[in-house]
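Would you mind keeping the following structure in view while I ask a few things?
The complex appears here minus one protein chain, its other protein chains still in place.
Up next is chain A:
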Amino acid sequence: MNPFSSGTRLRDMIRAIRACKTAAEERAVIRKECASIRAAISDNDQTFRHRNLAKLMFIHMLGYPTHFGQMECLKLIAAPGFAEKRIGYLGLMLLLDERQEVLMLVTNSLKQDLNQNNQHIVGLALCALGNICSADMARDLAPEVEKLLQFRDPNIRKKAALCSIRIIKKVPDLADNFVDPVVSLLKEKHHGVLLTGIQLCTDLCKVNEEALEYFRKKCTEGLVRSLKDVVNSPYVPEYDISGIADPFLHIRLLRVLRILGHGDADASDCMSDILAQVATKTESHKNAGNAILYECVGTIMSVEDNGGLRVLAINILGRFLSNRDNNIRYVALNMLMKAIAVDAQAVQRHRATILECVKDLDASIRKRALELVYLLVNESNVKPLMKELVDYLEVSDQGFKGDLTAKICSIVEKFSPDKIWYIDQMLKVLSEAGNFVKASVWHALVVVITNASNLQGYSVRSLYRAIQISRDQETLIRVAVWCIGEYGDMLVNNIEMLDIEEPITVTESDAVDVVEIAIKNHSLNLTTRAMCLIALLKLSSRFPSCSQRIKEIIAQYKGSLLLELQQRSVEFNSIIGKHKNIRSALVERMPVLDEATYNGRRARSASAAVSTSLEFASNLSNGVIARTDVAPLVDLLDMGADEPVPPCSSGGNFLLDLIDVDMPSSSSQSDVLLDLLSAWSPPPQKGSPTTDIILLNQDDKPSVNALDILSSSMVPSGEAKPTGPYMMDLLDVFGPNPATPEESGPTFPPIVAYESSALTIIFNFSKRPENPQMTDIEAMFTNKSSDVYTDFVFQAAVPKVNA
């Protein structure tokens, strides 16, 4: 006998583990115990086998591996003594699972025990089978279990019924065998047996359509009668739970009626009386009574239409909603979620109460209620609902703001009746919970503002007011700074005043103040501060009186340790200092982003599909292709990677804004290439960092590198390569000869996209006269080798632009 295992009893081991002060100590104790148990196992020690297994179960509960004890379970189960068997079965349920092959070995012992005369042994075996039965075991042992459904002792009948549930779930084919036994179980008078019989019936109906039909025909009336008996039964102290006789049986009966009545008018009709009785007569002061009412409501909701009952049910839920007990309110919300599919109108009546639940102290209730409110919103009630939610946003606790903000934004985007309302609501959300707003949401807001030409003045003024009050909401600052940069003149001059607005007096220097405060705020994100620099650059041209001051602010960042800020500062400083003549054109207002395109892209990026097939590339309009190539340049010149306005369908225009230093009016231009050209018209100004970057194509080598780096940093996949050369070509073709395309008007000459000894790809461009924004690209592939190409795949990588 092993000296260790004889020593410690289970109790001693638990005591030793409890005495451990640290996790390391605990591990040491358990290691020692496991070692001695292993030793005992290898010695085939019998005396302490069941004690060791009990120890292992405790160790297992604490989360340590115990697989080495699995065989011990089987040995104990096969043992003749009851104590050994009991521990063996417990171990079997805890330590093993149905996927293990060891389990096959236990089938025979189970079979023997199921045929025992002693009810407790049979009970143990049934319990184990019900917990861990596998499909194979189910097939082998189903006949035994079926027999036990008629065992003399009711306890065994109960267990056999539940065990059958496991069997039919594992092997649905066996369902047929259990249909007849269930019919007799349903006639039982014993509470427990009836309860489990009903449960088995419910599960049979779920797995087998025929069984459902059979029970519906044969048993609906019987079950309705049983429910009547239970409801009207005299007091049974044994099954009493807080004054209600056997609530669980009520619930099980209602549950099975729910399945039988679903989709069947006759069955539903048959049970409507008793449902009405339960719904009206049940005592609702105690939890048990409410549980029955709750189940009854669920049944009424899923059986076939009966207007009167539905009203009753929704009213019960209404009562639940105003109950003081949190649990009751929680389940009411749960049920209303389901009821909304059946009768949305009735649920709407309780909107006010539900809205109160959004403000509940309890996080579970708040969450449910918010989900429900989200389902309740429609065009007609969005305004009052939103007012409530936004008001609540002010006082809600931090943990809940994220959820709440996301839902509000989603509702506003989905249901806004007009743009001004949309902008108003978004501003409120940004001021209250700007830090919880997702990037895509405020990007969409910017898109809406750029598109609403009559609301830009209003927006910038509202943003200015909002930012005076809440200065710590980062996304609000971003949107405000962006709008002030773009529409600063509208802010100062009260342009496009709406009737509802109060005029405000903002001086040019006030507007610059806002941006200056933001850029000096070190708690803000780098992107925000970089956006401030751009806004300043734009303002320097819009507010000539502040030009000097802005120059000074920008110059402060020349020495910034943050590369992004430093670079922008140096570049912008030189634009302000040395290029007065081009500045105003350079900081033109951003071109309007096409909302449809933006939303489309947003949806696409949501599905995370960046298609790389040729089909995709060739189907895209020019704008998108242009974006492919232009985006990195743009980013380098002007924008941070997550700038609010990525170049969109008008990618060409965009480049023009940045590069076209000559043309006074950007709107006359729709062509990337013309824009590029115009950049070359004046003599390039050496020494300016901006121009240096544009001049990439004067020298072949560095441009390839620079662009390669750019494109690979933009393209997440490893397919950056095609983009690099292509971009280079795009610039290259025109670099040496700036005059030609100007003469040839708004057409592109063909581009050699790729050339090797085996393959040439040439892109031909053509404009559609009816839609100058669109460019058709025709790709021509020439096989220069002698081989035949099969399965030829052309992939074009499109840099993902953060939108």
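One rule holds for everything that comes next: a contact is a pair of C-beta atoms (placed from the backbone, for glycine too) under 8 Å apart; a residue touches a chain by one contact, two chains touch by 3 or more; residues count from 1.
The rule is short, and it goes like this: contacts and distances are computed from a predicted model.
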**Report entry** "Phorbol-ester/DAG-type domain-containing protein", "Cilia- and flagella-associated protein 36", "AP complex subunit sigma" or "CLUMA_CG013002, isoform A" - which is the UniProt name of the missing chain
**Finding:** "AP complex subunit sigma"
Report summary line: Of the candidates A:D246, A:E432 or A:E571, the residue in contact with the absent chain is A:D246
Requested in this report: Consider the whole complex, including the chain that is not shown, and state which of A:C34, A:I77 or A:L90 touches that chain.
Outcome: A:L90
Query raised in the report: Of the listed residues A:R49, A:R216 or A:R329, which contacts the missing chain in the full complex?
Result: A:R329
Report summary line: Missing-chain contact among A:G63, A:P503 or A:P769 belongs to A:G63
Query raised in the report: Which residue numbers on chain A touch the omitted chain?
Result: 11, 14, 18, 54, 57-58, 60-66, 81-83, 86-87, 90, 93-94, 97-99, 117-121, 123, 126-127, 130-133, 152-153, 155, 158-159, 162-163, 165-166, 191-192, 195-196, 199, 238-239, 241, 246-249, 251, 255, 287-288, 290-291, 294-295, 326-331, 334, 361-365, 367
